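The complex appears here minus one protein chain, its other protein chains still in place.
In order of appearance the chains are A, B and C, and numbering begins at 1 in each one.
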Amino acid sequence: MFSLTVSPRFYETDAFGHVNNTVVPGWFEAAREPIFRIFCPDMDIKKMNLILARIEVDFVAQIYYGSEVELKTGIEKIGNSSFTVVQEAYQGGKLVARGRAVQVYFDHELQKSGPVPEVYRAQLAEQLIKA
Amino acid sequence: MFSLTVSPRFYETDAFGHVNNTVVPGWFEAAREPIFRIFCPDMDIKKMNLILARIEVDFVAQIYYGSEVELKTGIEKIGNSSFTVVQEAYQGGKLVARGRAVQVYFDHELQKSGPVPEVYRAQLAEQLIKA
Amino acid sequence: MFSLTVSPRFYETDAFGHVNNTVVPGWFEAAREPIFRIFCPDMDIKKMNLILARIEVDFVAQIYYGSEVELKTGIEKIGNSSFTVVQEAYQGGKLVARGRAVQVYFDHELQKSGPVPEVYRAQLAEQLIKA
Partner (left out) sequence: MFSLTVSPRFYETDAFGHVNNTVVPGWFEAAREPIFRIFCPDMDIKKMNLILARIEVDFVAQIYYGSEVELKTGIEKIGNSSFTVVQEAYQGGKLVARGRAVQVYFDHELQKSGPVPEVYRAQLAEQLIKA
C-alpha cells in the first residue's frame, strides 16, 4: 500500500476541538497522488485521464491536533472502466478513518469514459489488497 | 427538504477548472446546519450531541465556477441511535452531486451513543423523504 | 462598496471555537468576485487578466459560528498597473476583520504586467472609497 504521513494543521480542527470530518476527503485525495502519478507521470494535470465518481468515508475515531496521521492507500478492485481505491487513516497506531474512492478512466479524445488501458491496469494490480 | 444556496468560491476550484470534489462534503456539512439547529437550537456548539459516523458522495456531473448551487437536505431513515441524511446538489437545475451522512446521537453525560430522544426524532420525521 | 453576506460554515471554525483566521482571506477572495467580473464579464477564468500580488488582514475581533458576516469591498487606490482593494468584515454590525488586496493587471499576450486599460479603470473608479 502507498503511505503518506500528514500533520494535522490547526485550521483543520473545528470547534469540537478535533480535526473536522470534511478534512479527511482532502487528505485521502492527497494520499491518492501516487495513483495520479501512474496515470500522469509528469504530473501535467491537463492530461490527467481520471475522474472521481464516488467517495465513502467512515469516521471511526476522533482525530487530534498535535500528532501525525498515516494514510494508507491500496486498490480494492479493478473493473472495466473504473477501479476502487481503499484508504485508511491511523493516528498513534489506531485506525481513525477508512474510505473508498471510485475512479473512472476518462478518454479525453472521445470525451467519455472507457476501459482502463492495460499499461495502467498492471500498475494498479501491484497495489491490490488481499481480501 | 431543507435548502441552502451557495456560490462556488474561486479557491474551491482546482486545476481541472471546476469545483474540486473535496469541497462537496464541506458544502453538505453547511447544508446540514438546520439539522444541527434541531439538536442545538442556540448553536452553542459545546452542547451539540451529534457525531458524524459516515459520509458518501456520488459526483454526478462537473460543478462550475460562476453559477449558484442549490443544496437540498432531507432525512432518509431514522434508526435507534442514528439517522441517515440524504443530500443533493443542483446547478442550473441539473443534479451534480448526491450524498448521504450518517449522524449518531451522542450522550455527553454517558460519553457514549444512545437512542435519539423523542423530541428530536419528531422534528427529524418532518423532513423524511418519501421513498 | 460591493457587499457579500456569508454564513460561517462549521468546518471553518477551529479548536478555539471561533472561525479560523486563515478562512478570512478566502472569504475576501469570494467578496472580490464583482471585481473579477469587471475584468472577465463572462467568468471564463482562462481569460482573467488579474494577478494577486499581496494581501493584508487585520483580525479585529473574534468571528463566531451561527451568525452571518457581511463583507464589504471597495477600491482604495488605482495605480498604473495595479490597484488596491479594501475589504471589511462585519458580524452583528461590528467590524471583525479588515483587509487589503493588491491586484496587478497581467497582459496574457505580452506575458507580463502592464497598465490597467481605461475601460476597467473607469469601472474601478466607481468603487473608489472616499478617504
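FYI, a residue touches a chain if its C-beta (ideal position, glycine included) is under 8 Å from a C-beta of that chain, and two chains touch if they have at least 3 such contacts.
Keep in mind it's a predicted model, so treat the numbers as computed, not measured.
Here the chain not displayed is in touch, across the complete complex, with A, B, C.
Only one residue from B:N20, B:T73, B:Q91 or B:Q127 touches the chain missing from this view: B:N20.
Within the complete assembly, C:A15 is the residue of C:A15, C:I35 or C:V96 that touches the hidden chain. Interface residues of chain C facing the missing partner chain: 15-16, 21-22, 25-26, 29, 45-46, 48, 51-59.
Within the entire complex, the positions of chain A that touch the omitted partner chain are 7, 9-11, 13, 17, 26, 29-30, 33, 36, 43, 45-46, 65-66.
Contact residues of chain B toward the unshown chain are 10-11, 13-15, 17-18, 20-23, 65.
To be clear about the criterion, only the chains that are shown with their structure count from here on.
Innermost chain of the displayed assembly, by C-alpha centre distance to the whole-protein C-alpha centre, is B. Once the centre of each chain is set as its mean CA position, chain B and chain C turn out to be 29 Å apart. Counting only residues that touch two or more partner chains, chain A has 15, 21-22.
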